[in-house]
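Every protein chain but one is kept in place in this view of the complex.
The block that comes next holds subunit A.
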Amino acid sequence: MIVSKTTQCYHCGDEVSHTAYEADGHAFCCLGCQSVYQILSSSNMQQYYRYNTHPGKKKTEASVRYEYLDEAAIADKLIDFKNDEISVATFYIPSIHCSSCIWLLEHLYKLHPAIVMSQSDFLKKQVNIRFKHTELTLRGLVELLVDIGYEPKITLQDVIKEGRKFSQKGLIAKIAVAGFCFGNSMMLSFPEYFGMGAFEARYSEFFGWMNLGFALPVLLYSGRDYFRSAWHSLRRKELNLDVPLAIGIAVLFVRTAWEVSSTSGPGFADTLCGLVFFLLVGRWIQERTYHHLSFERDYRSYFPIAVTRLGEGGAKPVPLADIRVGDRLLIRNNEIVPADAILLKGQAAIDFSFVTGESDPVRKVLGEIIYAGGRQTGEAIELEVVKAVSQSYLTRLWNNEAFKPYERNFRTFSNTVSRYFTVTLLGIACSVLAYWFLAGDGVRAWGAFTAVLIIACPCALALSSPFTLSAALSIFDKNRLYIKNTAAIEQLATIDCLVFDKTGTISSPSASRMRFEGSLLPHEWEMVRAVCKNSSHPLSRELVKWAGEGSSESLSLSEYREIAGKGIEAIVSDYRIRVGSASYTGAPGNEKGSRVYVSIDGEVKGCFLVAQPWRQNLGLVLGELAKERRLHLISGDNDKEKAQLRSIFPPQADLLFGRLPIEKMEFIQSLQAKGHRVCMFGDGLNDAGALKQANLGVAVSDDINNFSPGCDAILDGRSFVKLPRFFRFAKDAVKVIHMSFGISLAYNLIGLSFAVTGTMSPLFAAVLMPLSTVTIIGFTTVATHLYARKNQLIKS
């Protein structure tokens, strides 16, 4: 295609072809971009374009209808607060991406007088709008946002989820209290450590009581989760790392209280406060989450919030939950069929690509059942519901055992180690106690016993996992692999079997499937398209689709011929056009498939290359992955690409086609039964069961803000080539954890050698505990980054 000038769209930055839309001397790629500009410029908001060049995003999806927002029942769910005059609503807007977006969304009051205030949250991609609902309805507000290119994503699940937002506020408050007490008690402990003269000795009792006072809120408020967790773990007859931690905290407090009240020593209040403070910081680091990504999505966030029901009073939007068997629904172009239903009226061509993986739209005749989840393409159709939304073919998957809401319990390294650690620790402490009692020194026996429990408190041990894994998490994040939590990284390192879905996972939906080599003048281009339009060959259809709609003038076509296996020929405006194989068009070169040559009057003008729809370097990535792991493919699509995939996948891989969602899940189960640790890569709703069943489910998505099914990690399609490096890096991260466990154990041994003799001073504990903590934090951070550099995940 010849593009004479490469102007960029003023709004979205896309290339503008010769038929440009223009306003105020700026060129636009489409009507959508132009109209956004006009809305903004008429409200004197061109500043939007000043903060960033091309801040807009091209509108790609067909517009959705928002009539349902007029229904009070639905609107009330979306509105956070409402009084006689003002309503407040929060929207999730995936297209927020730059400072211009923030500016525009916070200056909405300039667009409409009824908007009182709007405030955006960039990281969460949310905007909170306060508006006068007497002058502007919720629907009007949403449509206004859509008009300026910021379409809010309104789904059932997000509405429900609004109420139970994850909050770290409680943890932060606990850290604040612990930090406050840590600082103060350290200040009060310094005189003791530096040594007080006889003159100042009368203060030490006062300092001791103050210290005890600071230790109390740390024990009762900040540290109480450790006791609770230790208690739960004991009741389940397990020993997690919180058990020795809770013992350590308790012993620290009891010994401090005893020393202070008996004026026999200064106690360990600062060590206690510091310990809890560092532990909580580690927990906080571990619990960081992605605010703009959801890993728990199910069909509810894919389905629309409301559908149009045909009743006696005409068409009326109703919430999805109110759909009953026997209802008549009206499904327009691009709308999703929400429940299994029978086609009553209209031409149904349902695109099931997201549900089954089958890429071509399926035609249905009247009276046939249409399964939920398909997207209608074409005219509006009427359906009668035969099954409730939650009982439909697709949604039934979520009623399966694998979807029972339980916390998935990954067996982490620290859990495994803590069992042995706790037993050993208690063994040493008890034998020390027994030894000194037998030696006849009861005071020293208790001193040594508590000292062992204090010094061996696995603070550094407990911090090595969170700090390593959160450093690894942020490195994965920079490389566009978004992992749900730190435990999933450890899981990633143990995987020995990978299962891939086909459509959308190893094939890229956005990859341009065609390329033209050679040169064609615009009018020749028109002629080639006119010829191809007449053919029903898949390649011709693909070609026409790729070339796009041209000018509407129809070219006269005569002597059209199609020779199977060779090509097509026709005479257009006195030119003889041939499109087909090399030999047919007379082109030199090999007969390799997926090349379509074009000749005009016998002169070869060039050829179309049908590029593989596979992701970049797929063969290389799979070859690399196959070195250490088994690979399998399971697809809902038919097996027309089997031969091609066979050559890409290693010979021992299973390639399964035409599988139902439930069969995909069972396939994962059967692999797990053979002892494999399976990682599933998928993208659609049909993979949801398999993703959930697998030891690690990774959703592959080309736009992470789009819908992706519930999973443990979301991989941006552009980073697919990095997969082998991701696996290697996850293994390295686990190696770092092992090494830092070694370091902290060494610290524990040094401390123990002093503690068993019963000669541990508070100063020694106060120095050793932060020192080991800082060593671990420093080591894990540096080592993780070094490994990331080694795996080329960060630039040096």
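What we mean here is this: a residue touches a chain if its C-beta (ideal position, glycine included) is under 8 Å from a C-beta of that chain, and two chains touch if they have at least 3 such contacts; residues count from 1.
In the analysis below, contacts and distances are computed from a predicted model.
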item	value
Name per UniProt, for the chain absent here [options: "Phosphate transport system permease protein PstA", "Carbohydrate ABC transporter substrate-binding protein, CUT1 family", "Cytochrome oxidase maturation protein, cbb3-type" or "Efem/EfeO family lipoprotein"]	"Cytochrome oxidase maturation protein, cbb3-type"
Residue touching the undisplayed chain, where the options are A:G13, A:P94, A:G183 or A:P361	A:G183
Residue of A:I39, A:I86, A:I102 or A:A626 touching the missing chain in the full complex	A:I102
Of A:I79, A:V116 or A:V721, the residue in touch with the unshown chain	A:V116
Missing-partner contacts on subunit A, residue numbers	44, 47, 51, 99, 102-103, 106, 109-110, 116-124, 169, 172-173, 176-177, 180, 183-184, 187-188, 203, 206, 210
